[in-house]
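The structure under discussion is supplied below as structure tokens; questions concerning it will follow.
Every protein chain of the complex appears in place save one, which is left out.
Let's look at chain A:
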Amino acid sequence: MTEAKRKRCLLQGNEAIVQGALAARCRFFAGYPITPASEIAEQLSVRLPAVNGTFIQMEDEIASIGAVIGASLTGVKAMTATSGPGFSLMQENLGFACAAEVPCVIVNVMRGGPSTGLPTSPAQGDVQMARWGTHGDHPIIVLAVSSVLDSFTITVKAFNLAEKYRIPVIVLSDEVVAHTRESVELPLDSEVKVVNRIAPGMPPDWYKPYEADTRGVPPMASFGDGYRHHVTGLVHDQDGFPTQNPQEVEKFHLRLSMKITKGLSDIQLTKKFHMDDAELFVVAYGSVARSAMRAVEDARKAGIKAGLLQLITLFPFPRRTLTPYLQQCHSVLVPELNLGQISREVQRVNQGQCAVVKLNRVDGRLITPQQIYNRLVKLSAGRVS
């Protein structure tokens, strides 16, 4: 037998998401066609059955996420992929997955504009929606990809976090990352670290489906494995049954939030470039982080002490990572393909020492390295505050 070797391949972001999902052992996909996400469904329809998995095209996105949650309840890792309009339709059931703590991954390849918007243009307009789209206080994890390689690794990470914390994880991509082809060397499946949900260790009679471990995460039984239990979107007690008892209700809410707070150091992912001695820095995510990287490198060449903090985890917002740099630097530039959604978060966590400067573009085009560079030059000269 020859040993498997890594191969270099030319992939689109959407294809890399497919590879990442399969490497993370995703075995179920339900979706509804939508640009610019359709390639994910198309490829999984070919590849999932070959690994004993299941693909289904549902009648809409509400049904898609419903099927995904159903599949996950049987112990199968499941995902869907969509774009803005479909993501809007998914919100109610997304909340169900948060409340009932059903692991799943939802990819939103962002397009421009509200409503049907700009189907074939990149944007980052769904960032706050990813955080707060479903009603009620709820925990959620939102990750953003900026490259083809990211699309692979972050998708794997998304499944791992979903399983570990029993939570839906949203992966935000955008039209540019989704459709750009890059040459990448992907790890072999055997090299990919895969996390699975913790199964109950006690006999079925002792199983309380929502009794959490010290991390705040309850072990999860699968339908059919002998641990008959009840799953509901109503506020429930440890036994999984609806309750209106104020103490139980409060406990339910607090634990959902606490399980994420306890895992922050594991969940909050960022990448730092030239941050150690930075006097001003850029906070960017998604395809904009690529432009920002180039701009920062150019600025360094011009003698400007600029840095880049790339956010991979958008929510829970990585406040603790940001805080020291907000103290260290005189300015932070937040370029986004929206009218200011992450800049709100930066402003929120800023204690007032640092000037938070927005750079927004909503014409369906990318923010260029030059645009960011020009702002960095001005900021370093102290002409903009």
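Keep this in mind: a residue touches a chain if its C-beta (ideal position, glycine included) is under 8 Å from a C-beta of that chain, and two chains touch if they have at least 3 such contacts; residues count from 1.
Everything below uses one rule, namely that contacts and distances are computed from a predicted model.
Participant: For the complex's missing chain, which UniProt name, "2-oxoglutarate ferredoxin oxidoreductase, beta subunit", "Formate dehydrogenase", "FAD-binding protein" or "Trehalose transport system permease protein SugA"?
Facilitator: The chain we cannot see is recorded in UniProt as "2-oxoglutarate ferredoxin oxidoreductase, beta subunit".
Participant: Which of A:181, A:230 or A:365 sits in contact with the chain that's absent?
Facilitator: A:230
Participant: For the chain left off this view, which of A:33, A:49, A:136 or A:324 is in contact with it?
Facilitator: A:49
Participant: Take the complete complex as the reference. Which residues in chain A touch the chain that isn't displayed?
Facilitator: 27-28, 30, 46-50, 52, 54, 56, 58-60, 62-76, 78, 92-93, 96, 222-226, 228-234, 239, 241-242
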